[in-house]
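With one protein chain removed, the remaining protein chains of the complex are shown where they sit.
Read from first to last, the chains carry the letters A, B and C; within each, the first residue is number 1.
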Amino acid sequence: MELLGNLLLIAIGAALINNFVLTYFVGICPFLGVSRRLDTAFGMGCAVTFVISVAALISWTMTEFVLRPGALVPGWILNLGARDTGAAEVDLSILSYIVYIFVIAASVQFVEMYVRKFYPALYKSFGVFLPLITTNCAILFACLEIMKHVNAREWGLVESMVLAIFGGVGFTIAIVLMAGIREELELADVPVAFRGAAITLVVAGILALAFMGFTGVGANIQKALTGETTASPADIRVESSGESAP
Amino acid sequence: MARIRDTYLGQAWLVLILSLVFGGTLAGVHVGLNDRIEANLRAETLSRIPELVLGDEVGSRPDVVLLEDGMEVQMADGSMLAMQVSEQEVGGHQVFEVLRGDDRTRLGWVARGAGQGYADQIEILIGLRPDAQEITGLYVLSQKETPALGDAITGLPFRSRFVGVPADRAVEITKEERAAAADRSKILALTAATISSQSVCDIVNRTVADIRLELGK
Amino acid sequence: MMIVVSVGLAASTLFGMAVVISYVLGWANKAFHVEIDPRVIRINDVLPGAHCAGCGYVGCNDYAEAVARGEAAVNLCAPGGPACAEAMAAIMGVEVEQTWPYRAVVHCTARANQRLLRTEYRGEPTCMAANLVNDVQGCVYGCLGIGDCERVCDYDAIHVVEGLAEVDYEKCTGCGACVDICPRSIISRIPFKAEQVLVIKCSNDDFGVEVKKVCQVGCIGCKACTRFSELLTMAGNLPVVDYDADDYLLADFAASLEKCPAESLVFVGTPSRADLEATAEEELPERIVPEFETTVDKTDWWG
Partner (left out) sequence: MAVDEPTAIERLISGIIPENPVYRQLLGMCPTLAVTAAMKPAMTMVAATAFVLICANLITSLIRQLLKPHLRIVVFTLTIATFVTVADRFLAAYAYPMSKELGPYVPLIIVNCMIISRCEVCASKQGVGVALADAFGVSLGFMLALASVATVREILGMGSWFGLTVLPDGFPRWGLMVMPPGAFLTLGLLLALVTWFAHRRSERRTAQRERIG
């Protein structure tokens, strides 16, 4: 029950409470650029969700086995190669940023080639988004979140994948909502100065305001799940009166 | 030579060379700066300890000189006090035992606690008297509470409300001024940030409950 | 010693990863290679890349692929014009047939004052919104004159003059942006075989007296013009000009023109020399440019 509760908390946290776009400000460039029409926005959302999961999978494996301080592979290589140095715990976490971005760029290129070869129709509809995704901050942000938790030894593969997928879902929710609003904006009489990105930002601000309503939800779910109400004074007093004599 | 050139690796020779060079430079930077960063991390927690343990004898934000295994603190009356700090793991919390430099008498304890706040995790340091019966100080290490409302928990007014609170009874939140003044265990909540104040009290209660028994001996 | 080990380890890890990734990408490049016709790339370079869909394809890339496959004619790119057509023909090694530039034509000729049963419209100042309101003006076919086409045109080639959209044929490239935006779709793209082309400037499909009730100059569908020239045929209550007929250039429409009781049968295009001399002495109205006052006006807030 504990694992499932934790997963639920991560999922809702990534999708709604700490929405990637509206709270952490990652992935703003495609959010402003591609949210003009509903279908392209949804296509972009799915593409980002797919690539985020692929990148999260690879980056978790890299972090867990290579980049984490005291990970298996460097320790193993070290013992193999230079047994006598008995070097202290080897820490390759310095390489993490470069490895993540390398993995993301490579996986996006690989996916683009694969989709162009085997699904030309799919490629025609949202193939144009794929190069856009390499410079999308949301993907690297997801990898960084996973790295932070894996380094602190809190998360395994399942939690990382849940964060990635629901992060992508959160991104899709935000961009589809914005696309719906922007299509209405076409009919509205927007002042000249506000046309284009300015009105989108203002609307995004109001959307972020709405999403801020979710902030308290995390704490309440945590309380509901772990069944622990606030440490009620009763049980503390019982324990202390039991053995008041030192 | 031409044959190698058109193999898969041949085409990407620039990427290979760059990755080799960059890997090396990064490792160099890492070796150069790593211990400095370690020191920063440790310093952030250690520099808070005197203030938490000695409270107003040292005054808020004293200047602390970090030595190899301990530190020197400038007391309110100008004299320098040497202190040793030993780190332990008690009841699942990182706990520092603070000893006086010269005669190694125990000055107090500092425990690290964390819990779910209103928006995200809150991490705090709690100072306790040597016999762990009373809280001598509180410091918020990290929080993401609502700015201008919840983040007042890092302010001195709110933190000083915990000083002198008995550790054997749980801490509670009240809204009225009078109740807080009457009973030390009742903490006056921050206006419009009750959940944040309540979260801090929960964390304090849970941490104190976890470690009070061992430390008391 | 420790430094050498960790630098070596870091460098070799990254190097190993680079080797694996470039191998995989190199292999994928070969295995998933989709042969793109090199001509498509060269054609794409020639095309202006405005993605205006004037050629009827979703974007320049689609049009380039269609041309490379030989399905599409080389001269469909309106913004590109003849230069682009020749360049593409050279790439494709195909001879360019005689082509005519497409231009936009507004099928309505009634000024605001000539349109009857008009009620004062104070809603959203866009044709798209005004079109939803049913009795803005008597004629349900004609131009609303609020200027959606004016705003969408990238070449500043269409302006609303006295409530009616007028095309400036020096600037119009026939890209079709106005054709799509007009909610009443009364703008069409017609091949301009000559400097001036005969056009039916009315789209009111009713007959006789209903037209008269709503418009002073609309075509009442009397079929007079079709009797004097076989190139004009009736479709419903509106005549249609057959532009593709090969003898179109020689046909003489003078008779039909003079017989037409309304003003909707008219020549449209860049003014011929005769017209220029006719109006030479008339001095031009002084061109006043709106000095920018406040943001409120910029939002063309109505009323």
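In this text, a contact is a pair of C-beta atoms (placed from the backbone, for glycine too) under 8 Å apart; a residue touches a chain by one contact, two chains touch by 3 or more.
Keep in mind the model is a prediction, meaning the values are calculated, not measured.
Novice: Taking the entire complex into account, which one of A:28, A:57, A:77 or A:225 touches the absent chain?
Specialist: Only one listed residue reaches the unshown chain, and that is A:28.
Novice: Over the whole complex, note the residues of chain A touching the chain we left out.
Specialist: 22-29, 32, 94, 97-98, 101-102, 105-106, 109, 131, 134-137, 139-141, 144-145, 148, 191-202, 204-206, 208-209, 212
Novice: With the missing chain put back, which residues of chain B would touch it? List them for me.
Specialist: 11-12, 14-15, 18-19, 22, 25-26, 29-30, 33, 36-37, 40-41, 43-44, 142, 146-149
Following the convention adopted for this analysis, only the chains that are shown with their structure count from here on.
Novice: Please identify the chain lying most centrally, where each chain is represented by the average of its Cα atoms.
Specialist: Taking the mean of all protein C-alpha atoms as reference, the closest chain is A.
Novice: Rounded to the nearest whole Å, what is the centre-to-centre distance of chain A and chain C, using the mean of the C-alpha atoms as each centre?
Specialist: Each chain's C-alpha centroid was found; their separation is 44 Å.
Novice: Give me the residues of chain C that touch two or more other chains.
Specialist: 2, 6, 9-10, 13-14, 17-18, 25, 29
Novice: Mark out which residues of chain B touch at least two other chains, giving numbers and ranges.
Specialist: Residues 19, 22-23, 26-27, 30.
Novice: Once bound in the complex, which stretches of chain A touch chain B?
Specialist: Within the complex, chain A contacts chain B at residues 18, 91, 94-95, 98, 102, 215-216, 218-219, 222, 230-233, 236-237, 239-240, 246.
Novice: Under the definition above, what is the set of chain C residues touching chain A in their complex?
Specialist: Answer in residue numbers: 1-2, 5-6, 9-10, 13-14, 17-18, 21, 24-25, 28-29, 31-34, 124-126, 128-129, 295, 298-301.
Novice: Chain A touches which residues of chain B in the complex?
Specialist: 19, 22-23, 26-27, 29-30, 34, 116-120, 146, 168-170, 172, 195, 198-199, 201-202, 205-206, 209, 216
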